[in-house]
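This is the structure, below, for whatever I ask next.
A single protein chain has been omitted from the complex, and every remaining protein chain is retained in its original position.
So, chain A:
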Amino acid sequence: MARFLARRIVQSVLVLWASFTLAFVVLYLLPSDPVAIMAAGGGEASAVTDEQVAELRETYGLDQPAWRQYLERLADAAHGDFGQSVANGEPVGRVIAESLPATLQLAGCALLVAALGGGGLALAATWVRRGWLRQALLSLPALGVSAPTFWVGLLLVQLVSFRWGLLPAFGNEGWDAIVLPAITLALPVGSVLAQVFAKSLRTALAEPYAETAWAKGASPARVHLGHAVRNAALPPLTVLGLLLGNLLAGSVVVESVFSRTGLGRTTATAVNSQDIPMVLGIVSFGALVFVLANLLVDLLGPLLDPRLAAERAERAVPA
């Protein structure tokens, strides 16, 4: 187990480094830089001189050669220091810390909706006996995955908020403001969960142990919920680790549509102004969340399925 953990930690560090480097390369390759954008004054003509621009570049260290900027930023990042936003001078760490709670709240609610909705749909689809109903239920997730988040969000706002006046259309205040964004964000994630879970449930129900349970006279509920669900839960759980990334990415769109504050909006703003330190900080943070979530899922796996623990123990033995 310790060796497994050590290997996973080394892998995680590599993932973090790679995402930082990739983000830096992409930002550096873009033809513009944040200082030029600032000096352009929002696309309108400005009379800022080249000297003034050069001065500002120096302030932010943007006049240094790329490799040097990279090494310095990497060294600082390794110490947890991502510097200051070029757009407004706020420390990157503080901006992320301040915008995180709102996004966590949103993502948490969305995850709950997705797990309950997606899991429930999968259970229902494998439970019902009528062929047409089962088909209809099984095709719902495909619809959910393919509907663009942006469009779903606007549709919900128009109907629920503007037409029926039930819930607010924007903002972070109050429990009611989170309902529509959470549903919008949960839709694609819940749909994927439903697809994976339904598939693994069907596989599990066709396994010999399910037959055995039937033969021993277990009730349908006992076979379904007791035997199959536990065995079928591992694939959706693994997928969930990957879907956390989707939740973070989806928050960029959802927070913009619903005018919410959070990491997604911060990301959109930072990318638009090519705020290099801010984007690097957010990308690294996202990678960290992703790595930790997957590590957690890997550690949870053996609890659900003891065979996994045995497998890992075996592999850990030197050949």
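Rule of thumb we're sticking to: a residue touches a chain if its C-beta (ideal position, glycine included) is under 8 Å from a C-beta of that chain, and two chains touch if they have at least 3 such contacts; residues count from 1.
We take it that contacts and distances are computed from a predicted model.
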UniProt names the one chain left off this complex as which of "Cytochrome aa3 subunit 2", "ABC transporter substrate-binding protein", "Nitrite reductase (NADH) small subunit" or "Tryptophan synthase beta chain"?
"ABC transporter substrate-binding protein"
One chain isn't shown here. Among A:Thr21, A:Gln52, A:Gln135 or A:Thr212, which residue touches it?
A:Gln52
Contacting the left-out chain: of A:Gly118, A:Gly144, A:Pro168 or A:Gly301, that is A:Pro168
Touching residue (missing chain; options A:Val128, A:Leu154 or A:Val179):
A:Leu154
Hidden partner chain, touching residue among A:Ile37, A:Leu100, A:Val128 or A:Ala293
A:Ile37
Per the touch rule stated above, chain A touches the missing chain via residues 30-33, 35-49, 52-53, 55-56, 84-85, 87-90, 95, 99, 154, 157-158, 161-162, 165, 168-172, 255-262, 265-266, 269, 272-274
